[in-house]
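Missing here: one protein chain of the complex. Every other protein chain is in place.
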Amino acid sequence: MVIVMSPGATPSDVEAIVEVIGTAGGEAFVSRGVSRTIIGLVGDVARFEALDLRAMAGVADVMRVSTPYKLVSRENHPERSTVRVGGVPIGPGTVTLIAGPCAVETPEQTLQAAEMAKAAGATLLRGGAYKPRTSPYAFQGLGEAGLRILADVREETGLPVVTEVVDAHDVELVASYADMLQVGTRNAQNFALLQAVGASGRPVMLKRGMNATIEEWLMAAEYIAQRGNLDVVLCERGIRTFETATRNTLDVSAVPVAQRLSHLPVIVDPSHSGGRRDLVLPLTRAAVAVGADGVIIDVHPHPEQALCDGPQALVDGDLAELADVMRRFPALLGKTAAGELLTSA
Amino acid sequence: MVIVMSPGATPSDVEAIVEVIGTAGGEAFVSRGVSRTIIGLVGDVARFEALDLRAMAGVADVMRVSTPYKLVSRENHPERSTVRVGGVPIGPGTVTLIAGPCAVETPEQTLQAAEMAKAAGATLLRGGAYKPRTSPYAFQGLGEAGLRILADVREETGLPVVTEVVDAHDVELVASYADMLQVGTRNAQNFALLQAVGASGRPVMLKRGMNATIEEWLMAAEYIAQRGNLDVVLCERGIRTFETATRNTLDVSAVPVAQRLSHLPVIVDPSHSGGRRDLVLPLTRAAVAVGADGVIIDVHPHPEQALCDGPQALVDGDLAELADVMRRFPALLGKTAAGELLTSA
Amino acid sequence: MVIVMSPGATPSDVEAIVEVIGTAGGEAFVSRGVSRTIIGLVGDVARFEALDLRAMAGVADVMRVSTPYKLVSRENHPERSTVRVGGVPIGPGTVTLIAGPCAVETPEQTLQAAEMAKAAGATLLRGGAYKPRTSPYAFQGLGEAGLRILADVREETGLPVVTEVVDAHDVELVASYADMLQVGTRNAQNFALLQAVGASGRPVMLKRGMNATIEEWLMAAEYIAQRGNLDVVLCERGIRTFETATRNTLDVSAVPVAQRLSHLPVIVDPSHSGGRRDLVLPLTRAAVAVGADGVIIDVHPHPEQALCDGPQALVDGDLAELADVMRRFPALLGKTAAGELLTSA
Partner (left out) sequence: MVIVMSPGATPSDVEAIVEVIGTAGGEAFVSRGVSRTIIGLVGDVARFEALDLRAMAGVADVMRVSTPYKLVSRENHPERSTVRVGGVPIGPGTVTLIAGPCAVETPEQTLQAAEMAKAAGATLLRGGAYKPRTSPYAFQGLGEAGLRILADVREETGLPVVTEVVDAHDVELVASYADMLQVGTRNAQNFALLQAVGASGRPVMLKRGMNATIEEWLMAAEYIAQRGNLDVVLCERGIRTFETATRNTLDVSAVPVAQRLSHLPVIVDPSHSGGRRDLVLPLTRAAVAVGADGVIIDVHPHPEQALCDGPQALVDGDLAELADVMRRFPALLGKTAAGELLTSA
């Protein structure tokens, strides 16, 4: 950490800080400038933070110079990780396609969507049984009945299941059906839920909060990791900005930035970012090209009847083009589409 | 609702919509312009929304023209509401000061902070026993031990207690100690929690999500109201913007806007908005002047030792000025400071 | 400045920096931590910035610890300044009301608006002859004819004139009619214009860019000051955020923050912030209460016929309330309304 003193700080203000840091088992290096003095701190940052140095006399600013996350940081784990979901890899060597309906509505709709997904090259099935909705009057999902449908469709198609959990106390139930637990953007700082999925024994897909900085997103992942679960996949899904032409603003830069800061895989959700069907394929191409380790996409056999987010679901006619992107783009980045890997195995 | 057709829409596209709306029990009024046709819909909006009209051929845009919230709306409840917390009113006629430590740390610190609060004119005591923290390595609160301290301090000072709950499954426990439950900014779309506090029988203070539009904030309140609890107080606490000089950007305009849209009381948190002690008093004055029905403020006997948010807590020296603001500003708005009300009663 | 080295930086990386700084006439203080080394720099920051230290081997981050503006900074000019416009003070001791029509349309409309302004306590007249408009098809102002109207109305009412200039090459012309030049939010980084008003010999009102940080706003003021003109008044007018219920988000915190960083007066524009008539009075109260040195407000005798921003102009019926705010609020802050000052003089 670095402490910047204000121009009017006195020598005894500086001494007081040196003493406090010494008492906390650290060392303070003082650099006196013409208009300002700065103090470099060496030692246990957590202990320094507890001191609330900012409140001490003469202090203008306190700057952290190391990252606040440890377990998910690439500093201590330079090699990028691969997370396996029911045998399917998500990581640096592959581009994994996760697809399926936004919400599970009926067995038929889910099975049809799963078959569409598979035809496009998907190796994991997404589908929501618990839906966090802005309005209490909107469809909230089928709950456990939806989980049973997903398990049946997995049986039929062989696709492992990724599904969202919205309450810490449902984690055990959802984990008994799902291969991967998803934490949604509205729960990105629901710490009770993060800790519960951390203890669940299942891989977790952690969506970025729509207002979360990359650092806060990695801190949320740290909550999961701290409970012993390092099988976390980060998912960029768009952030909230002033632009209203798209539902959210897909932050593609976040993919290489997060991959540089953390060893965890990073995927992209082009469906929820744009919120418009016509943007899904362009944003999928951008996601793969920027280096994402996978994409998660809404498909629906009859989007005009969907109970949730119909306007952004891909339909049958789009799937050939999606399959084409998944076939041709990963190779340009030196990656394999996860589907090919399984086929060739 | 209004449907805007795209310039290339055909007469049969328009007919299809008229038919669909008719089937859904509504009426469609078609206005044909030179370059565009627009269709006004009259009937049950919820049924129309389920139709996903945006996905129909020829549709360019679908615009909602009524508010999506009902119970908290002022349209059906023109008079502004007063919520009572342990006898203390929060509402249009008063300016209520809620103050106390950000986090409950010890019985002594909590009692001292409560006495500071009372001296400044506070009629409700705030204090956190469960703290949502961005870092898993930060102090997370004392839990039930903290609740017991709050109850003891209430006993001693007579101040009813406002405290945060962060998990749906703690609501019953927290409600057994607290007079008012607080839902924090990170849980503003934790719908399980909103429903649980809605069923708790306790008044609720709902902080605005740091990325929530005013409409989303009111929808979150609607979740609580829908469970039968209309004792909800809205609390503006700053939104996330590009500006980094302050922790958040206090959106003072949100106070009159929310008061016009909803009958619920609206208060302001000047401590968390700015994140800096030197901004607390100016922002408190602005909050009262803009018409807020109360303010909630951090005070701490020894902020340099605080385990949470010390740098924004008011200290002893600031309290006379706070008391002065609470004494002189409400009258300018034709309001009474809630404290005077109790004293004179 | 402080340089933070990356964890993998070598001793020779550190030496290279120490040498470069020495060559640039500075001194470098090295603090070696367990995982990181930090280097404090003392000397001429401008010379250090030209070195592009961030591009040197082993450098993780370079942090500036002093402010980049000098002439407008309060560090070197601790006392807050008062700017005088045709004899009317704007500064720490007063709250100045500037009012008038958004755009000058006709002599009658301008005179009527000026009389409304005066009745409400205004001591300066605002009015635009050059209007920057998002659409090339919108009314762009009367140009010099508008300036002549303003000069006539000044003659008749005694109110000095504040008016916008949008092109560096109009500055001389506008300055020949106006008492104060206004630089609008869209030109907050039009550096040619900033330099031209800096050389104009007239006081300048500098609106904050709708996307400008407070630091960038002060840097824009520094451009004006650098040309020898320290008669600059800063005007907060709302920033762009995700919230769409108001046209912009009034950042009231920016007032005390800017007043602490700079000695220049800071005023608020409640009309353009909210973009809605019903918010003008609440936001005016908030602005005065937070400590603004003045407010600038749109008034129009017939807003339904206004060629520009009619929906946010105050009308006759609102003026008594505005006058009341100007009469009662400044005293609470220990300030005088500028109008009273002139009357009593």
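Order of writing sets the labels: A, B and C. Residues in every chain begin at 1.
As a convention for this text, a contact is a pair of C-beta atoms (placed from the backbone, for glycine too) under 8 Å apart; a residue touches a chain by one contact, two chains touch by 3 or more.
It should be emphasised that the depicted structure is a prediction, and the values quoted were computed from it without experimental measurement.
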For the chain that is not shown, enumerate the shown chains it touches in the whole assembly. A, B, C
Selected residue (touches chain absent from view) among C:77, C:186 or C:328: C:186
From A:159, A:192 or A:250, the answer for touching the chain not displayed is A:250
Missing-chain contact among A:5, A:90, A:234 or A:279 belongs to A:279
Contact with the hidden chain only, please: which chain A residues? 211, 213-215, 239, 241-246, 249-257, 260, 273-274, 278-279, 282-283, 285-291, 328-329, 332-333
Interface with the unshown chain - residue positions in chain C: 46, 49-50, 52, 54-56, 68, 132-138, 166-169, 186-187, 189-192, 209-211, 216, 219, 222-223, 226, 240, 303-307, 310-311
Using the touch rule from the top, list residues of chain B that touch the missing partner. 2, 4, 7, 29-36, 38, 40-43, 60-61, 63, 65-66, 75, 240-242, 244
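Here, only the chains that are shown with their structure count from here on.
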Going by the contact definition up top, give me the pair of chains with the most C-beta pairs touching. B-C
Distance between chain centroids, defined by C-alpha means - chain A, chain C (Å): 39
If you look at chain B, which of its residues touch at least two other chains? 211
